[in-house]
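The complex is shown incomplete by one protein chain, all other protein chains being positioned as in the whole.
Each chain gets a letter, A and B, in the order it is written, and its residues are counted from 1.
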Amino acid sequence: MNPTVSTGRLAWPVLAVVVLLAALAPLIVEDFFLNVILTKALWLGVAAASLIFLAAYGGMVSLAQVGLYGVAGMTYANLVLADGGSAAAWNPWLALIGALVVATLVGLGFGWIAARSEGIYFLMITLAFSVLVFYFFSQVTTLSGFGGVNNVQLPGLLGSPEEDPLPRYFVTLVVAVGVFLLLSGLSRTAFGLGLQGVRDEPARMRALGFDVTLHRTLAFGIAAFIAGVAGVLSVWYNRRITPGSINLAQTIDILIIAVIGGLYRLEGAWVGALAYALIDNYSREWVPEVGSVLGPARFNTLIGVVFLVIVLLSPGGIVGIWDGVRASLRERRPSIRGGGASVEGT
Amino acid sequence: MLKGHRSWALVGVVAALALVGAGCGDDEEDSGGGGTSSSEESSGGGTIKIGFLSDCEGAFGSFFEPTISGANTALIKFAGAKPAGEKPSDGVTGAKIAGKDVEIVSYGCADDTADKAIEETRRLMEQEDADVMIGPLSGDEGIAVANYAKEHPDQTFVNGIAGAQDATLKVQAPNFFRFHPDGAQWSAGLGDYAYNDLGWKTAAIIGDDYSFPYTSLSGFVAEFCAIGGNVSKRIWAPLGEEDYSSYISQIPDNVDGLYVGIGGAGLINFVKQYQEQKGRVDTERMLGNVFWDDPLVLKEVGKSLVGGATAAMTAADSDEPAVKTYLKDLEDAYGKEIAGLGPSVFTYGYYTGMTALIKGLEAVNGDVSDQKKLQEALAGVTLSGEEAPWGDVKLDDNRQAISDVYVKKIVKDANGDGVPDVQTFRRIPEVDQTFNGVFSPDTPAPDRTNPKCVKGEPPPWVGNAEEVDFSSK
Partner (left out) sequence: MTTRDPKRIAGLAVAAIVVGFLVVKAAGDLRQFVVVTLNGATLAALYFVVASGFTLIFGLMRVVNMAHGSLYLLGGYLALELQEAWFEDDTGLGLSLSGTSETEYGLAGWLIPLLVATLLIGLLGVAIQQVFLRWNQGQDLRQALITIALSVIIGDQMLARYGGISQDIATPASWPTSVLLPGDVRFGFFRGAIVLGSALLIGLALWLIIKRTRFGKIVRAGVDDRDMVSALGINVNLVFAGAFFLGAMLAGFGGVLGGTMLSLAPGQDTAFLLNSLIVVIIGGMGSLGGAAIGAIALGLVDAYADVYLTFGGTDLTNYSIIVTFALLVGVLAVRPLGLFGRPA
C-alpha cells in the first residue's frame, strides 16, 4: 500500500480557491454547519495531517497522535481557568505555548524510544502510547480524572463561540492553512528530503552518514508539535477535554480519517476529516434501519465499512480516487509527455 | 499536487457545490429517525419540537430502548400519543400538548462521552431546531449538557437520568431541570440502616474509580459518618478492570460491612471473584448501589446478591395502584420485556422528566417562543400520583428534585420468573440533594477521598424513615 508520495510543486491556485471558499463559507452555510462540520473538520484535519506527515514523508504510521494531542489539550486545560484539573489560571496564550512545548517534548522523548522500531512494531508501540496517555489522564485526578476538565477558558480573540462561532472558525482556518503550508514546505527542505530518503532506504542513508534515528526522532517531534496544535484547537472547539475525548476510539478515528482522505497526501487529512464529519452528523438521520445490523445507532459499523472499502479498493483514499480519475482522463488526451500515467504531480 | 487550469477549476466548482449542497441540506426541518407525523414547520408556528438524548453506544448502550420507552409512555399517557411501531425508538404519533402538535425531532444517541453528548445536543438543538431537550443519560454527559444549557438560556433542558451531583449543585443553570434524585441521593437511608439496624460501626467501600461511584458512595459516607460510623478504607478499582481479585484481597477483615459501588459492567466479575476468594458472598454484610436491583443486572447476577440491601427511588414490588398502572401502560405500549424494565431508574427517570415537561408546557399553553415563562413554570412543577408512581417529586432552588427513596433487600425469586426479587422495607421521605449541608456548591466534588468521614448533623430523614411492607395483602 505505497502509492507514490507527491513531491510536485504546490498548486497555489487550487489552495487559493479552497481557502477563498472556506472564507466565504459563513455567508453560505448556517452557523450549525459552520461550527459542527467545518470547524471540527479543520482541527480534525490538523490531527490527521500530523499522522499523514509521518506516514507520507517518514514512512512511519503512528497511532500516537491522539495521545500527543491529548497531552497538549490537557496541559492547556490545566494551565488556564477551568472546572477540574489544576486550574493554574495562566493567560490563555501562554498556556497555548506551554501546551505546545510540553507536547513536543513528550513527542521527542517518546519518539526517541520508538524511532528504533519500524513498520508494524512502530504502529503497535504508538498505539500503546496513546492508550497509556488515556489511562494516565483517567487515573491522575489532579490533572483530569474521568470527568475531565470542563468549561475551559478560551483566549479573548475567540470571543464567545456559542453566540458567534465566526472568530473561532477563522482562527481554526488560519491555523489549518498554516499547518498545511508548513508541512508541505518542510518536505522540500533538506531535512524533509533527508527524511524521505530515510523512509525509502534507511540502510543506504546510514551508509551516507545520516543519523537515521535522529531524523526519525525529529520528525516525530515535529508531528508531535502539529498534533499538539490540533489538541489545543480541539479544546477550543469543545471547551472541555475528558479522557473520553482521547480514548482508543478517537485514536482509531483519526487513523480512519487519514486513510479515507488519502494516507500519502497532506490534502487527504482535510478531505478525510470533512467526509468523516459529514458522515458522523448526517448518517444519524439518513441511514435506513436494516434489522439490527444497520441503523442510526450503528455509526461505527458504517464508518468501518467505508474504511474497509477504501482500504480494499483505493489505498490512496479519496484523494487517490481523484488522482486516478484525473490520470485516466489525461490518458485519453493525446499527450506529448509520453507514458500513460502522468509522471508529475501525482 | 494538482496542476493545470482545468483541474483547479474543477476542484473549485466541486468544492463550492459541496458546500452549497450541504448548507442547503441543512435548512430542511427533518424529523430524523423516529419523529412524529406532524407538519414540518419551523418552531413557534404551532409545533412543539422536543429533542431526545440517550446512550446507544458505550457502557450504557443497552439502556437506549428502555429510556425511550419511559419518555414515550409519558407522551402516550399525558399527551395522547400512540406508539408508531413495536420498538420505542420507532417513535410516537399524534402527541398534542395544549392543542399543539408535538414532534420528537430525533432520538439522539451518544456513547457515554461528554464530547459526543454535546455534539448530539447541538444536532438536536441547532440543526433540528428543537425547543426543549430531554436527556442525557450518563453522569459526565449531564455535567456537559448543564454547562451547554447555561450558555443557551433561550432553550430548556430536562435531565434524563444523569446522576452527577454537580450538574445541578454546582453548575446551577437556570434552564436545566432534574426531576429525579441524583446519584448521592440514591444512597439515602443506607447509612442509617447500616449503623442503627445492622449495627455497623466501621465500614469499607469498594467501587469503580470514576465519578458515578464516587457520587453514589458519597451519599452513604455522608449519612453513615454523620451519625457516628467510620469508613476506614476506600478501595477504588480502575474502570474497565476485569479482575477485581487483587482489590478484593485488600478488603480489611476487621470492618463490620462493605458498601459495593461497582457498576453494572464489573459487578459480575466482582461477585465471581469475591466468591472465589472468600468462599461465599456474605451479602448480609453488604450494601449495594443503585445497580443492584436494576432488572437487567438482577437477571445476570442477582442470585449472588440475594440478602444484600440497596436503595434508589424505585421499588419494583410496590403494590401502589399508580405503580401498577405505570407498568401496565408500559406493557400495553411495548410488551412484557420493556414493562419488566419499568422499575429501572433508567426508564423511570425519563418518564418523570417527560411528564414534568408536559406539565410545564401545558402550564404555558404550549408557547415555546418565550422560554423564560416555560422555565418558570417548570421550576414550579410538582409530580404526584400517576405522574410519579413512586412518590411525589418537587424541585428545590437549584431545580433539583426532592423525592422519596426506598431501601430494599434482594430476596430469592418468589414469583417464579427465575429472577431474584426485590423486597422493599423502608421509605425515606423527601430526600434532598444537600444531605443537610454536607454537600454544597463550595464543598469539593465527590472523589477518592471526599467527602471526608466526619461526625455531624445527620440528615433530617435519619430516624424518620417509614417502614413499608408491600407483601402484606
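Everything below uses one rule, namely that contacts are C-beta pairs under 8 Å (C-beta built on N, C-alpha and C of every residue); 3 or more make two chains touch, one makes a residue touch a chain.
What you see is a predicted model, and the numbers here were worked out from it, not measured in a lab.
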Sole residue of B:G58, B:G163, B:P213 or B:G288 that reaches the chain not shown, by the stated touch rule: B:G58
Contacting the left-out chain in the complete assembly, out of A:L27, A:A190 or A:L312: A:L312
Full-complex contact with the absent chain, from A:L183, A:M205 or A:I252: A:I252
Residue in contact with the excluded chain [from A:L105, A:A128, A:L166 or A:A327]: A:A128
Absent-chain contact - pick from B:Q172, B:Q275, B:T325 or B:T382: B:Q275
Absent chain, residues of subunit B that touch it: 57-63, 209, 236, 238, 240, 242-243, 245-247, 249-250, 264-269, 272-273, 275-279, 295-297, 299-303, 336-337, 340-341, 413, 417-420, 448
Residues in subunit A touching the chain absent from view: 1-2, 61, 113-114, 116-121, 123-125, 127-128, 131-132, 135-136, 139-140, 248, 252, 255-256, 259, 292-293, 297-298, 300-301, 303-305, 307-308, 311-312, 315
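Just so it is clear, only the chains that are shown with their structure count from here on.
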Mean-CA-position distance for subunit B and subunit A (Å): 36
Of all residues in subunit B, those that touch subunit A in their complex: 1-3, 5, 7-8, 11-12, 15-16, 19-20, 22-23, 25-27, 30, 32-33, 56-57, 61, 64, 106-109, 111-116, 118-119, 122-123, 126-127, 140, 143-144, 147, 151-152, 164, 170, 209-211, 238-239, 445, 447-448
Subunit B-touching residues of subunit A, taken from the complex the two chains share: 6, 8-11, 13-14, 17-18, 21, 25, 28-33, 35-37, 83, 135, 138-139, 141, 145-148, 150-151, 162, 238-240, 242, 244-245, 247, 249, 267, 278, 280-282, 284-285, 289, 295-297, 299-300, 326, 344-345
